[in-house]
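The following block contains the structure, expressed as structure tokens.
This view holds just a subset of the chains, kept in their places.
For reference, chains read A and B in written order, and residue numbers begin at 1 within each chain.
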Amino acid sequence: WDEPVIFELHRSGERGVIPPGTEAAVATEVGCAEDRIPASMRRSTAPALPEIGQAKVLRHYLRLSQETLGSDLNVEIGQGTCTMKYIPRINEMLIRNPRMTELHPFQDVDSVQGMLQIFYNLDLAMREISGMDAFSFQPSSGTQALLAMASIVRAYHDARGEGGQRDEIITTIFSHPSQAATAAVKGYKIITLHPDEDGFPDLEKLKNAVSERTAGFVVANPEDTGIYNHRIREFTDVVHAAGGICYYDQANANGLLGITRAKEAGFDMCFFNLHKTFAAPHMCGGPATGALGVTEELKPFLPGPLVDLDANGRYVLKEQGASSIGKVRSFHGVAQTVLRAYAWIMSLGAEGLKDVAQIAVLNNNYLYHKILQIRGASAPYIKGRRLEQVRYSWKQLSDETGVTTEDITRRMCDFGLHYWTSHHPYIVPQPFTLEPTESYSKEDLDEYIQALEHISNEAYTQPEIVKSAPHSSTVHRNDESSLDDPKQWCITWRAYLKKTEPKLQEQK
Amino acid sequence: MLKEIGLTSMDQLHDAIPDSLKLDRRMNLPPAMNEYELRRHIDSLLAKNKHGADYLNFLGAGCWQHFIPAVCDEINQRSEFVTAYAGEPYEDHGRFQALFEYQSLLAELVDMDVVNVPTFDWAQAASTAIRMAGRITGRKTALLPRSVDPDKAAIISNYCTPVMDIQFIEIDQVTGRMDLDDLRSKLSDDVAAVYFENPGYLGIIEDQGAEISGLAHGVNAVSIVGVDPISLGVLEPPGRYGADIICGDLQPLGMHMNYGGGQAGFIATRDEEKYVMEYPSRLFGIVPTEVEGEYGFGDVAYERTSFALREKGKESVGTQTALWGITAGVYLSLLGPAGMQEVGSTIIQKSHYAVKKLSDIPGVSLRFEGAFFKEFVVDFNDTGLSVAEINRRLMEEGIFGGKDLSAGYPEWGQCALYCVTEIHTQSDLDRLVAALRSIACTSL
């Protein structure tokens, strides 16, 4: 489709839908609405929204959806660290129920016992999966969960009178940028550890970093490299000895379910992204849930309210006390995703979850094995088994052919596939990060591998094909020069019109 | 596959993990269910819920029941949009375009040139707006009226601690509007921002916007206004009374309540570098492509973000609420200018009708005198009944009464925040009034 921007579909007088109106008797009773608005607050001109008939609006957005590559549509293993897995269709059908969609968060608890039971049961399951003692589902993404954890770290130290002194949080460079960013939002100074030569977090560096200023330590394990830090318990011990809190970024716990837990590794808190490991969909980037678990000691600091079961078997919302960080998101979080994750766990049981971890790791190691055979590809750091993902490098290919990882990801579009390179900074040069999860079959992986092989061959034989990609995408190569220029960037259609109109007039 | 990678058992896959860290037992979870068992299980749980489509619902307070065009659901249930995430501008051209269009459509509604890819909710949007103001001004204090939703205030407070201080401005106890004298007394060179809402949490229209913004600008502070976007077909966009940053929640624009899962926050500003560069969010921009006349889309000023700069970026960015942004775009495309005006007018008329009828009930009155939109505080003190008791009896009649304010605002006694929208028919409102009249009468 060569679909215009929606404003271009405007035809004066068209209507997409007529909203409910006012009954004549009501209007008679209260008069016109304008009179009820203070003069200074009456909008003088209608918003300049386009006027479009319903059929055209629907057609437009259906076409845009077809121009979007959901994980339902392709072998979606190229967004490593994001755990793009199969979204069971049944879960999507289950949430489309007015008994879910039409619930108001302030309904009396007696009118939402089913919903609260789902929260409560998911809490129980998450406790078992992590070894933690209490969960909040309020954080609505991994980033918000990290922010909540950093907030708890602060509240904890404040409560102990060490808030002023402990102003540093330690993280690692192969952890998600939000670990550092959210700690900084909470006013912390960030210490970032770089790995040792094998790609493991460096215990010596940690020992040097901790002090009486240490508020907390946040890390993923495995990190983006897929390398599991087997000495993690020593890390948490070091931090605890220094008086810090250890919190665990388990956004992606896909390789670990039923295998190992936050508790045994010595963490005080962890979170899981329900939209990653627990098969809730990503929805173009939210809404989502970062399920936040803490030990009994930190439970008073959780945001509230929490769901509890009273002595009569009735589910209730229990407000948190004064120690709580308060709230991080309105209401109770993204309830429909809580339901999805609960449904997913119920569909698998304990053995099913462990199967997930094993197959995800198996798939990843198969992929790892195969990709290392592709000319120009490598996986930096320790040789050997990775868990659920690997950060690879096209450095050799790039050195030898001039083709970059960005070129290749554009070329992948032509195969109906894609990948994401990596978070900045590119510690691993020319990176790409693949995570096959348990959802994809050997044939799927082989299809993906073949595409990479094909492109590698092209890079060595006809690099121009790769460098000028995409060739069969919805659109051609973007001219991105304006995106960082305040004079030229256009973040809305109205800005676009303002900034290009003079140019258009000049041309005349 | 095991063989191909040189292993002989599945257990070897996790050799990298020391035994001491391994869980030495099977997790204690309920047995697995097949799809049919799961459907029956979940449906039986949900059957315990009573919902707003079968009940008559007057709860609002930040999550509102509005008319949702069927096309909104059709689009946000599309497999492609549900399961997409973070593709590039080529294979996800449709996602980029849909979000750029959302930004553009909301920009018209709020009358600003820059809108972000949506964030979690109004509270987050307000928090970030305040932190943006803090960075722009290099100051630490933000002023909020006392009438801000206590839950929202808790979120803002946590998000701003310890980098910024939040102070409250009193409200006029009769009109519910901001007490400008108190505002004046608190303004100083430490103030980064003055935040207020239209309509406010209590439904009140703050018509002193130009004065408030003027006072804020007088000390070189930023004026931030939170809005309910469904009011903007009929209420003046805040930029016209001096707002520098606008924020609010998209939930009214096509999202089901979902027990609070329908929220999505937006931030809008003028197209000035000093504002744009302080957004933590992704901002999608339109660009030309190699082909004349073709549009492409990409990230504007990506280097601002924590994706690019980690802790040096602006706050943090990650998964937020993109699908609701797309949905709000669909909603605004469908309603158009006339629809937004109509829906705003209808809400005003219906809520005023409800107030008029409710006020006729002996013992029931309105707490505030000022102009309001959609929500209003009903004072039940003179009925001799608690809001809890009234709501219990309303529920027996199939009605969810307004939100009980007695815990949050003990000084007002037994008051409740009622929400009336375009979905309430005259007969719905008459039914509420009759039920309340009957409850109030039995007590008097």
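One rule holds for everything that comes next: contacts are C-beta pairs under 8 Å (C-beta built on N, C-alpha and C of every residue); 3 or more make two chains touch, one makes a residue touch a chain.
Only a predicted model underlies this, so the values are computations on that prediction, with no experimental measurement involved.
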Work out the full complex's chain counts from this file and present them as a formula in the displayed labels.
A x2, B x2
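Note that in this section only the chains that are shown with their structure count from here on.
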Dist(centroid_CA(chain A), centroid_CA(chain B)) in Å evaluates to 20
